[in-house]
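Yeah, one chain of the complex is gone here, protein chain that is, but the others are all in their spots.
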Amino acid sequence: MKAKFLIPLLLFVVLVGFLAVGLNLDPHEVPSPLINKPAPAFEVPQLGQANKTFSPASMKGQVWVLNVWASWCVACREEHPVLVEIAKSGLVPLIGLNYKDKREDALAMLEKQGNPYLLSAFDANGRVGIDYGVYGVPETYVIDRAGVIRLKHIGPITPEILKQKIYPLVSELQKS
Amino acid sequence: MKPLFLAFASILFLQCAFANDAAPLADDPVTEQRLISISEEMRCLVCQNESLAGSRSDLANDLRREIRTLIKEGKSDDQIRTFMVERYGDFVLYRPPVKPITWLLWIGPFVILVIGIAVLLGYLRRRNAVAPSKALSAEDNQKVDALLAGLGKDERDEK
Partner (left out) sequence: MIPEFGHYALTLALCVALIQGVLPLVGAHYGRRELLVLARPAAQTVFLLLAIAFGILAWSFYANDFSVLYVAEHSNSQLPVVYRFGAVWGGHEGSLLLWIFLLSTWTILVSQLSKALDEFMVARVIGVLGLITSGLLLFVLTTSNPFERLLPAAQDGRSLNPLLQDPGLVFHPPMLYMGYVGFSVAFAFAIASLLSGRLDAAWARWSRPWTTAAWVFLTLGIALGSWWAYYELGWGGWWFWDPVENASFIPWLVGTALLHSLAVTEKRGGFKSWTVLLAITAFSLSLLGTFLVRSGVLTSVHAFATDPRRGIFILIFLSLVVGSSLVLYAWRAPKNTLGGKFSLSSRETFILLGNVFLVVSAGSVLLGTLYPLLIDALHLGKISVGPPYFNSVFVPIMIPLLVLMGIGPWTSWKNTDLLTVIKRLWLAGLIAVFAGIAIPLIMGQFTWLAGLGFLLAFWLIASGCLQVIRQMKIGKPTRSFIGMQVAHLGIAIFVIGVTMVGAYQEEKDVRMFTGETVTVGGYQIQLVGVEVVPGPNYQAIRGTFSLTKNGNSQAFLHPEKRSYFSSTMPMTEAAINTSLTRDIYVSLGEELGDKAWAVRVYYKPFVDWIWGGCLFMALGGVLAMSDKRYRLKLKRVAA
């Protein structure tokens, strides 16, 4: 008879447990279903040389990083110096995906802030972005030798993220 | 005021008689209907409290354009949903897919309802066996009658 009166309390404790965990989670973040799946194929013109195209297939055999960016995106400008660092270190090739941008504006930004990318693919209408599940720039993918996406980072890359998540993963993937 | 109003109204009436019917906004209303019903059940990923049908954000416009293309290509509703889930995950669907992690969500309420009713009825049956039947003694009955006689008619019977 007495035990059943404790049920409400027990249910409440479980609830509070979940709420407490929830305080540390971000309900807005959309994790990618593409992790451990092959990077979607595409072929689009390059930003710098419009007569040439880029396709992820050309990067097979290497571990590489795809960074989605745009000149109209404030956070991309904040993250740019970190990308320049990646380029300088030469540890991993960096390919840009210029998302829903104007060619002149994009090129101007690279002129002004430096170009960390080996090249940038020009996704004018955002179609490639949709295939990659892009919902807010900047977003960054780490892709392995076999062309499989291993990591997606949403938001600007900070030096901490670089040190704690990206570089360790890259060196691990490069060993194989 | 009234004559002015009537005059205005009759001018409008004449206008109506010759007015053109406005064209639908969408090029293909049939496709549009399907687009709305599919995208109403999807979440906009940028303005996350709006549906994909209602949101005016850039990404929502792009995704709606994409779905329109898929509809025109003859894809079924399920195929279109799969397309979206492949890229954005289950988060994009407002109707949670029925899979083991959502069984509790979909079945739970009905199971709890049935259990609740069963527990209630079972408890009531057991209670009837135990609960005292409050019958008044003859003396108490007389006291009650005396009190009731003292009260007015209005106050006596409350429903």
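In order of appearance the chains are A and B, and numbering begins at 1 in each one.
Criterion: a contact is a pair of C-beta atoms (placed from the backbone, for glycine too) under 8 Å apart; a residue touches a chain by one contact, two chains touch by 3 or more.
Remember, it's a predicted structure, so these values are computed and weren't measured experimentally.
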item	value
Positions on chain A where the hidden chain makes contact	1-2, 5-6, 8-9, 12-13, 15-16, 18-23, 25, 27-31
Contacts of chain B with the absent chain, listed as residue ranges	9, 12-13, 15-16, 19-26, 32, 41, 43, 48-51, 54, 89-97, 101-102, 104-106, 108-110, 112-113, 116-117, 120-121, 124-125, 127-128, 130-134, 154-155, 157-159
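Everything that follows uses one rule, which is that only the chains that are shown with their structure count from here on.
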item	value
Residue ranges of chain B touching chain A (in the complex, touch as defined)	45-46, 48, 58-59, 62-63, 66, 85-89, 91-92
Residue ranges of chain A touching chain B (in the complex, touch as defined)	28, 30-34, 100, 125-127, 130-133, 135-136
